[in-house]
Every structure is written in C-alpha cells, then in structure tokens.
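All protein chains of the complex are present and in place, except for one that has been dropped.
The letters A and B name the chains in turn, as written, and every chain counts its residues from 1.
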Amino acid sequence: MKNFLKANDIAPVNKLVAKGLQHKKDPFVSQHLGKNKTIGLLFFNSSLRTRLSSIRAAENLGAKVWVLDAGKDGWNLEFEHGTVMDGTTAEHLKEAIQVMSSYCDVMGVRAFPKLIDREEDYSEKLFKDILHYSKVPVVSLESATRHPLQSLADLITMKEVFPERQKLKVVLSWAPHPRALPQSVPNSFAEWCNAADWIDLSIAAPIGYELAEEFSTPATTTSDQVAAFENADIIYTKNWSSYSDYGARPHVAGDWIISAEKMALTNNGKFMHCLPVRRNVVVADAVIDSKNSLVIQQAENRIYSAQAVFAELL
Amino acid sequence: MKNFLKANDIAPVNKLVAKGLQHKKDPFVSQHLGKNKTIGLLFFNSSLRTRLSSIRAAENLGAKVWVLDAGKDGWNLEFEHGTVMDGTTAEHLKEAIQVMSSYCDVMGVRAFPKLIDREEDYSEKLFKDILHYSKVPVVSLESATRHPLQSLADLITMKEVFPERQKLKVVLSWAPHPRALPQSVPNSFAEWCNAADWIDLSIAAPIGYELAEEFSTPATTTSDQVAAFENADIIYTKNWSSYSDYGARPHVAGDWIISAEKMALTNNGKFMHCLPVRRNVVVADAVIDSKNSLVIQQAENRIYSAQAVFAELL
Partner (left out) sequence: MKNFLKANDIAPVNKLVAKGLQHKKDPFVSQHLGKNKTIGLLFFNSSLRTRLSSIRAAENLGAKVWVLDAGKDGWNLEFEHGTVMDGTTAEHLKEAIQVMSSYCDVMGVRAFPKLIDREEDYSEKLFKDILHYSKVPVVSLESATRHPLQSLADLITMKEVFPERQKLKVVLSWAPHPRALPQSVPNSFAEWCNAADWIDLSIAAPIGYELAEEFSTPATTTSDQVAAFENADIIYTKNWSSYSDYGARPHVAGDWIISAEKMALTNNGKFMHCLPVRRNVVVADAVIDSKNSLVIQQAENRIYSAQAVFAELL
C-alpha cells in the first residue's frame, strides 16, 4: 500500500509538481476518481491551510471528506504499547487508527513533534504506528520531521513562477520567532529541493541551528545570511528550533529578520513562507507586502498539492 | 465585486424577499449555480442557526461548504497593522483572509462587536479589512452593527404571513436580558424595515437605549412600550445594550418583558424574535408558545434568506 510521507514517496518529485500544475489548470477534470470515496482528515494539532486546502482538494476530486480533531471531538488517545490504561486515556491509537481508516479510503494525519526526545521524534514512531494500523493509504499532513504537502506546494509555486529556469538559486533562511518550533517544514523543504534537479539550494542558519544532515545535504549550510542572499532567486524563510541541542533556542548573534535591505541583495528574489507568519518578527511588512512575496500563491497551491497526492492514492 | 453587508447591497430589499420565498417554494431548482463552487464560513463567535442554515442553503444550491471556527480550529489572529507579532497572535488577518478566500468562491464571516469602542465598532473596521483582503464576495453572518441575513429572513417571514398587506404595523421592542448585547440585530431590522415600502416601523425602547439614528430613522422611537403596542401587527423583540453610553446597561424603570397582557393590546399581533431567546426574561412562555409566535418560522426562513443571497453571489 502506498503512503505519502516524504519526497519521491508515491511518484518522483518532478512528476508530482507537474501533476499539481495540471490540477490547477483544470481542477474539476478528475472527479471520477473521488466518486463514492471518502478522505478522512485526522488532526492532533491546529490547522487552517492544511484543513481547508485538503477539504477543497478532496471535493475538487469528487470525494467526500470528514475531519476529526483528536482529543477534542473524540477521546484522549493512548500511544504507548502494553500500558494498563487506568489513567486519563480512554482509547488506544491501535483501535482508533484501525477504526478511523475503516471509515475512509485515504486518511490524512497531522501530528507535530513534542520536541523533547529527538530520537523518538526522528524515528517517526507515531507515524510508523499509524501506517502499521491503517487499512488505507496515509497522507502526512505534517509529521514530527516533515511537511510534504507544504513542500510540494512550494515546488509547484517555484515552477509556476519560473517555468523555464534550468537552475533556480534558492536560499532557505532561518528567521527569529518567540517560540520553539519544529524542524519539519525546513527539513522537508530541503529534502524536496535536494530531490529536484532544477533547484540549487543553500541554507542560511545561525550556529547551533544546523538541520539534520539527512535532510540538509548535499545543500551547503552557512551562518552568513547576508552572503547567502547574494543573487538568490528565492528566499524561503522559516524559524526552527535547534536539532543538535534538540528543541532548544540557543542565543543568536546579530539580526536575522528578513528585511527589505537584505532582499535588495538578491537577484530581485521572491519571498516565500509557509504561513502562519509573525510579521515584523520573521519578516518585515515591507517584504511580505511587496510584489515579490509569494506567500498567498503558495497557500493557494496547497489545494493542488493535496489534489495531486490524493489523486495518486484514490 | 459584490458583497452582502446591509439592506440593498446586492439587490433591492423587496426583490431579495421575493427571491427568498421562491427558493422556499422550490429549494433545489438552482443547483446548477453551486456546481464546483465552495462557500466558506468563518466564525469568530458561536452560532447555531447561522451555521446550520447557511450549510443547508449552500447545499440546496448544489455548492460545497466548509466551516472554520477561528481561534479554535486555526491560529490566534492579529488584527492590528504594523504590529511586531512577538506575543500570542500567530497569524495576521491579512494573510488569513487572503488565504481562506483562496479556498472558496463566496465567504461568509461572523464577527461580533467588542462593545468597548463605539467608533471602532461602528466604523466596521474589521469587516472593511476583511472586504479589502478577500478575493471573493463576502457575506456578513453578523458584523459589529448589522445582521443582514437575519433581517432578510425576518422580512421573508412577514411577507409570507401577510402576503397581501399594503402596510404592516411593526413594532421593534426592547426587552430585558441579563447580559450586555450588541445592537446589530435591532439596527439591521430597523434598516431593512425602513427600506421596505410595505412596513410601517416604530421602535419602543427605554430611555438611554435609543438606537443610532442612521439605523432608526425615519421610524419613530418611544419609551412608552404599552402605547406602541396598540394595534401592532408584529411585535419584534430583542434586547440590546446602550448606544449612547456605549455597551452599558442603564437602569430601566418598569417592566419590559413581552407578556400576554401586552400582546393583548395589539391587533392580534404576531410575536417575532431572532433566537436564541431567554424565556421568561425576554418573553413569557405564554407568548412564545402561543399560535401567534413566528420564531420557528423565522429560523427556518434563515435557509431561504441565505439561499437568496448566495444565489446572487455565486
């Protein structure tokens, strides 16, 4: 059974990007695929874009869709095996996933990392269990280490804006944030860019914020943000917490916000961010409100990213 | 781009009333309008009637529908411009509305007033921003100063009950309530009645509870509830807080509950209320449970009010 958790999982990156752009051109042409099918969406965490774009994608494909907010709509779930469940958890993940996957034909799941135990998060323990118990294909709506539908939407957007470019100079830049955030978006973005022959990725991150090498390489990482921006076509920005000192937010010297001054160093570069974004912390108003900002186009392309993936799995 | 926020916004009041009654007669005849269309519903506040009647209206028209409870399902939104977002808000309204409106063809929004700053509420600052950022037509599901789908349903109901009447004597009466409520329902009701040539509106409210003149006039306002009721065809009841002493609940002398005794002064008058209603505080059981009570019919007509508006905008 096919599942969608990372780059090249159900189809090569370039093929999925092309499919996404096709769905955008003609969103309703594949409604036969979803006939009498239901896509279930299970959220362990908040969601706006993922929730609504997945709903829209499912309906564009002629499928039905249900959404369950775990814990809020259903029961507190137990994740450990062999536990004596005499505490606050009322249902085991084992039953919950088997049952929910009985009620749909494809199941999307979002579960953020706890950012406490790196080994547990990076082993994707929870998703491995979900894949094991699900009776239907599973689509990651963001896991502990990756956010593949976002990355696919990002590549769709870059291809849409630069359709003919042989080699796009893309910089993934860390930016400040008041809270400790997962590495899933930057991990995934690096993974997908590294898998695309038309993207030349480099990463700018403060010392102590280097991504796990399994995701970052072969792209190079520098702590000189200004140097990295020179001649860039795309500045893709995101905050993340430390991988080496897992989940921590080590002190950062200097100024990492994405400002108009820094954007001026690029090759008339486009600004990208997965949203939600904290204005004037991550990025200055002047940048995100400029004509070079692609953030809304990225968000809209979440529909076609989900549509390309659901279409493969239905 | 057309939006629906107040009387005469997308069509003359009388035309929309007639359309609503047509949709009630034949609810499924316009399903071609909604084909491959999605209506998004964004709630910043609780809703029962508006939520369910809008869903039903969308589906009667053959459209898909999604619902998002802001803050609960998504992220805490920032409404101020130019803010450094290093606090509790994770996403700016600017992105949220642009993105959500990418996921639908018509967007309904409910946002109650805060009842603190009259100028802010009565400028409809939030809705102006929403209209500015939305890529699709916006339908007010109740704003700081108006509740137009309710008023349309109210006029549909009065026309349905008195189809031939040239001039209907309608009294909008204030009634008691334990909490400070917005003026949106009475404002809107007055606005729509004043715009309908077949309605003769007068308003009964305690001193200090006069509505803003932009909404109330040309109808007259009296603080003599008993006198106002004489010969009325319709008693439309609602509590609201003070406009002059904004959001306050100045002391009210005498008894303003809608009782059977007061209804006996009318011309066998009908009782109307938008619901939810507090029994035996706003209205006596004997009145709301009588044959002259139209509250359930009003609520049912919320479907056809929404259907008339969505149909114009799809």
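The rule is simple: a contact is a pair of C-beta atoms (placed from the backbone, for glycine too) under 8 Å apart; a residue touches a chain by one contact, two chains touch by 3 or more.
The shown structure was predicted, so the numbers you read here are calculated from the model rather than taken from an experiment.
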Check each of B:38, B:53 or B:102 against the chain that is not shown and name the one that touches it. B:53
Of A:14, A:38 or A:194, the residue that touches the missing chain is A:38
From the listed residues A:90, A:227 or A:264, report the one that touches the chain absent from this view. A:90
Where the missing chain touches chain A, by residue: 36, 38, 40, 64, 66, 68, 73-75, 78, 82-87, 89-92, 95-96, 98-100, 102-104
Chain B positions in touch with the non-displayed chain are 27-28, 46-49, 51-53, 55-56, 59-60, 69, 178, 275-281, 285, 295-296, 299-300, 303
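In this text, only the chains that are shown with their structure count from here on.
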From the mean C-alpha coordinate of chain A to that of chain B, what's the distance rounded to whole Å? 40
